[in-house]
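The structure under discussion is supplied below as structure tokens; questions concerning it will follow.
One chain of protein is taken out of this complex; the other chains stay put.
Up next is subunit A:
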Amino acid sequence: MTDTVAPSITALSEAPFVAPYAAPNHAFDEAFEDNRQTRLPWQAVMTAVQQLGSEGMQDRHLRAQRILRDDGATYNLKSDPLSPNVWALDIIPQVMSESEWRGLEASLQQRAKLFDLIYKDLYGEQRLLKEGILPSEIVFSHPGFLRQCHNMHWPSETMLTFHAVDLVRDQTGRYIATGDRTQAPSGAGYALENRTVVSRVLPSLFRDSQTMRLSGFFQTVRETISRLASHITEAPRIVVLTPGAYSSTYFEQAYLANHLGYPLVQGGDLTVRNGKVWMKSLNGLSRVDVILRRVDDTLCDQAELRSESILGVPGLLEVARQGNVVVTNPLGSGLLETPALLAFLPAISQFLMGEELLLPSVDSYWCGNQEQLNYVLANIRNLIIKPAVRNLQSKSIYCHQLSDKELQRTIAKIKANPVAYVAQGYIPGSLTPIWDNGQMCARPGILRTFSVANEQGYCVMPGGLARVAESTNHLIVSKNLSGSRSKDLWILSDSAETDTDIPLDNLPISQAHVANLPSRVVENLFWFGRYAERAEMSLRLMRTIFKQLNGIDHFPTESREVLLGAMSEITGSLPGFQDDPELIENPNDELAALVANSQRVGSIKSNLQQMLACAEQVKEMLSADTRIILNELRDHIHSVDRAYVNGLPAVPEESLDGLVTSLLAISGLNHESMLRGMDWMFQEIGRRTERALLTANLLKHTLSRPLPSLQQQQILESVLLSVEALISFRRRYRTRARVSYGLDLLMIDRTNPRSLIYQIEQLRKYLEELPQTEQTSLGLSPDKRLIIKSLNDIQLADLEGLSQIDETTQTRQQLTELMTQVIEQLEKLTTLISDKYFDHTAGPQQLIKAKWKNNV
């Protein structure tokens, strides 16, 4: 029997569950029969909802939200790393019986096969156009028809690796396709994340429901992708090409890349040399055989396609054309997303396959055909008008919502260029239950399904991404993934499914890639370390300042001058407090700005923002725990924002503690849980360099000015306090606050992890372990030379001499000189590391073009 309800649940269940909302007009109800009884496949779900009750459901709902946030599941990040939009998920699964699924599956397989044939025909023989099955204007006027891709080399019989379909149910419950995604379909990764989350918050329901697993689908993805490059190599190197961290579905791209075991790269991480594609990595260039792309067709190659693109790899198309790299879905496949195709699909199916199309498409009319145009104009109120070219700017026009004036304008637009418009019938979409505000209610929803090529044809994911409108008033679910809530689709198996055996031998060896990171990733980790340290050091000094300014003891002007001046120095916001007596007298606004004004470069908030931005860029490299801490950090930043909204709060240091704790948690995690790979190494190098630089700066700007003994003691203690060394200092030297003692602890004490020498010794160790390129000169490399020189400079320093006050300058001249020298050397070191290991290619520019000027 299908849909058996687990005994444990039935035993407890009360009265049969009836619909908590009214039957929809003119729409199908997913969960309930006309008599409002629960449909058979939904009974276990409804029982579970009933048993959990309002409180239980709310609890699960919140738990799901938390998991999503901790997983970093975002959508549409835009450019604000502080408040990402968390992926919206409803925890009530959408269910379908296996028998219904099998029918849908067959029709989706057929449709994927058809789209593959259409791609091959349009980029090959073009029989569809020559025989007039598909009006040639649709293809010829479409900017996505890339003539450069005509007759491209392809290693396997199937060219379209991925195919996704958007479906709605009409009033009778029949599935109807409203659109196809053929270029770089998104959503499969979100579906996987949804499954992970829902099965975690509703574990027993999931266990008892015999839900078909998704893993087989992703295994097929791996196998198919590996096979694509079998003509090149046995062990293909595969990458996922992303438009970058600010692409709206970046989470999914990173998630899928990790799940499949492929490195996530951006256009700039790849380069074409000697007719092949390579990844720029720490160890130099490494060959790439397959590119799973999430970048749009026309943006993939600046040399032959859109030259203004910043996402592509110049020269890529030629390599693909020659079969030396496989790009999938193939370039030019965006053309097949034109809604104009739907109007001709049944005829195309007959022509190319001799088969009737199993899955109907929504009624579609191409305005370039006079008869269809006449129909559209006569029935326009009931239609949706879509541009024949689907792109980011294209918007659907729902004619039933238009005013008369707007309608006239739309008609005029169509008549001016009928070829460019398609009209579609409007199907409201079936009603599906969701959990909202503590109760179950219903929303119209749509479904996206995913197919991947396999050796027999296509494999359809037994599940999918269901999405519902944000409110009942919104009858339209956005075609993009934004502005709607998603649901996990469960296909309930008739038989208990044994977990799909994954033949481990067939998995691609994944891979030397782990050691072989793109240079960009390493650079981001390096800066992540630097910004984290910069934020932490400024935070610590800031807390010390607040303590001293608001302390019980009198804090004389000289002390204020030195400490506030050092703050401006450390945050790099000069001149700031330096030589500004008025500001030093009333420092509150400036201090508040240095904490919470993100527009001020060098402020604590801007450093944290930069750090989070670096983290977004390398999302796929971060551990789950790191993401959780980063989320906490985001929360703390928001509390600082709230506390500082009207300038400096009464207890200004209070809200800063959380930030320090989070930053410490990150560095603790790095030490305790991260493998000592190159990713760890560069993060550490960034952190150590920054700490050394800031410590040297701090010593230079706090201790070189001679002060009366009280002030001198206050300053020394403040510095020690800010680097967490005051207690050790007191234990060691009691109350003798001599500058040379301070220098002993902060400069040359090897056992103090915040001393200058400690940082430099660590750096020296790390440099030994970095991959070395071939040496052009004899002896030590310049970076190692610098670090050894710095180490010696500090070790050979005479502390008493450094504390001496110079007669002529009236400063601790030697200290100033030594620190200046160390700072210079460290800055040179960072430049050397950056030159050696990071990528510095500027973007390409276009060749100028010749103008013909013949006249005879």
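In the analysis below, contacts are C-beta pairs under 8 Å (C-beta built on N, C-alpha and C of every residue); 3 or more make two chains touch, one makes a residue touch a chain; residues count from 1.
Definition applied: contacts and distances are computed from a predicted model.
**Q** Just to verify: the chain that's not displayed, which of "Phosphonate ABC transporter ATP-binding protein", "Peptide/nickel transport system permease protein", "3-oxoacyl-ACP synthase" or "Protein-glutamine gamma-glutamyltransferase" does UniProt list as its protein name?
**A** Going by UniProt, the chain not displayed is called "Protein-glutamine gamma-glutamyltransferase".
**Q** Among A:189, A:236 or A:314, choose the residue that contacts the chain missing from this document, as touch is defined above.
**A** A:314
**Q** Looking beyond the chains shown, say which of A:233, A:322 or A:772 touches the absent one.
**A** Residue touching the absent chain, from the options given: A:322.
**Q** Quick one: say which of A:172, A:274, A:456 or A:751 touches the chain that got left out.
**A** Of these options, the touching residue for the absent chain is A:274.
**Q** Considering the whole complex, which of A:252, A:304 or A:436 touches the chain not shown?
**A** The one listed residue touching the chain not shown is A:304.
**Q** Please identify, in ascending order, the residues of subunit A that touch the omitted chain?
**A** Counting over the whole complex, subunit A touches the hidden chain at residues 126, 129-132, 136-137, 140-141, 147-148, 150, 272-275, 302-304, 307, 314-315, 318, 321-322, 419, 841-842, 844-856.
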